[in-house]
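Here the complex is missing a single protein chain, while all its other protein chains stay put.
This part shows chain A:
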Amino acid sequence: MTRRIVCMWFPRLATDRVLRARPVLGPFALTERHSNTDRIHCLNVQGEAEGLHRGMSLADARAFCPDLLSAPARPDHDARFLRILGRWATRYCPWVGPEGPDGLVLDVTGSTHLWGGESALLQDMHMRAERAGLTLCVGLAGTRGAAWALAHHAQGIADPGEEQAALAGLPIAALRLEAQTVVRLQRMGLRTIGDLAGTARAPLARRFGQGLLLRLDQAMGQQPEAISPEADAPHYAVRLSFPDPIGLSGDVMVGTERLLAALCEKLKAREAGARVLSLTLRRVDQGSQQVELRLAAAMRDPARILPLFERGVGDVDAGFGIDQMRLEASVVEDLPVQQVGAVRKADPDRLSDLITRIGTRIGLENVQRFLPADSHIPERSFLISPAAFATPGGSWSVMRPRPLSLFPPEPIAATGPRPPARFRWRRMSLSTGRATGPERITPEWWLDDPNWRAGMRDYWIVETREGRRLWLYHTPQNPGWFVQGEFA
């Protein structure tokens, strides 16, 4: 069977993507920042009709066309959109690969008759693209190069074996050459592919290298060229539809169990574990409810995950019933298979399960651990980080005694650089029994902390005769006494 290749080119992929969501009547451009200048990345038809072109600076374009609307380009979103289009294009044939940043290449060998012939196939593509608001140029030929040339420069079909005739009249640029090579060929008077094909090959190869002839041969079918579709990114989502709506939370849990089993199978096959799971429950009245489960550690054991959903599912309002459930692992981490040891250590899984369960109630970020930090400032000598994302560790070496509780400084009435013999704090009258100090701590000048505006502090440990052991400080640069902590 002769090979038939379709090249789909979306000349205005970026603007079409944006305008699909938010249509604009007048000229519209997407801009990209290159070396301190906003340049036009992509234009719509009206913009091109105004005489604007790609690569133009936005300031110039505004001068030509004052009512130009613009938005920043998002190449990452464009790439994702192209991947979606690639998935859509598998309706025509199973073998779809990307072609540059704005095109697709399809190997439709043997599948054109399903669409009623080649011209009917192209017509269907055009019709659907137009309905989706996309500009589309299509070429169909026996080779990938010829299909590309037709899509970009002529559009249409080259019959099997007729590539040479179909391409003869097309410009040199249709061979996917570098812009520099094209200019040099044109200077030599070789303007069309027909001219090039008729020229002696040896001098061309000597002058332009093998690349030019390779492109020519690929277009003519004398050199093979493969289409290599990218493997789809693993998709960790499963869904379940019911013939009749369900409403009992027990039924929902059974449904969740089935979904979890399927999802965990997928995760296991790729040695991955879910970190965030979201369960979407679609109701009969088209409303949907979401149950999000954030796990303290990556997991893929359905029996352990299922009980964690109980709380979230219990809160769901089923309304008139739920007829579709979808479970997605929205954040996935690697979870390699572990060696089974003979000695059983303390079970870290049980602890992370408990943290997850607590986290579903109070929020996973509210279960915290202390980590040591490198600072003399008492409030900054430690970090608080969520236990789910922190590994306990670091050494706590404390040179000087530190209070057990710290609070925002509370002023007391006292003067002088020595701790007062008697003072009142929190409506208690206290007298100093023993004072140890001072320990001078100066503010970190590289951080502007409003609490330390009063300058350096002289800390004293004051043991009162009443029993309380307090941490007092004096600010010599800005005289005043404060209580900041209490010892055990």
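For the reader, a short list of remarks on this structure follows.
Here, contacts are C-beta pairs under 8 Å (C-beta built on N, C-alpha and C of every residue); 3 or more make two chains touch, one makes a residue touch a chain; residues count from 1.
In this text, contacts and distances are computed from a predicted model.
Only one chain is not pictured, and the protein name UniProt records for it, out of "Multiple sugar transport system permease protein", "Protein ImuA", "Ger(X)C family spore germination protein" or "3-isopropylmalate dehydratase small subunit", is "Protein ImuA". Of A:L354, A:A413 or A:L447, it is A:L354 that touches the chain left out of the display.
Here one chain is not drawn; of A:S249, A:T280 or A:S381, the residue touching it is A:S381.
Only one residue in the set A:P66, A:G250 or A:G393 touches the chain that does not appear here, and it is A:G393. Residue-wise, the contact with the chain that is not shown comes from A:L404, picked out of A:L404, A:A421 or A:L447. Panel shows chain A; residues 346-347, 350-351, 354-355, 357-358, 361-362, 366-370, 372, 378, 381-382, 384, 387, 392-394, 396, 398, 401-408, 433-434, 463-469, 485-488 of it touch the chain omitted from the view.
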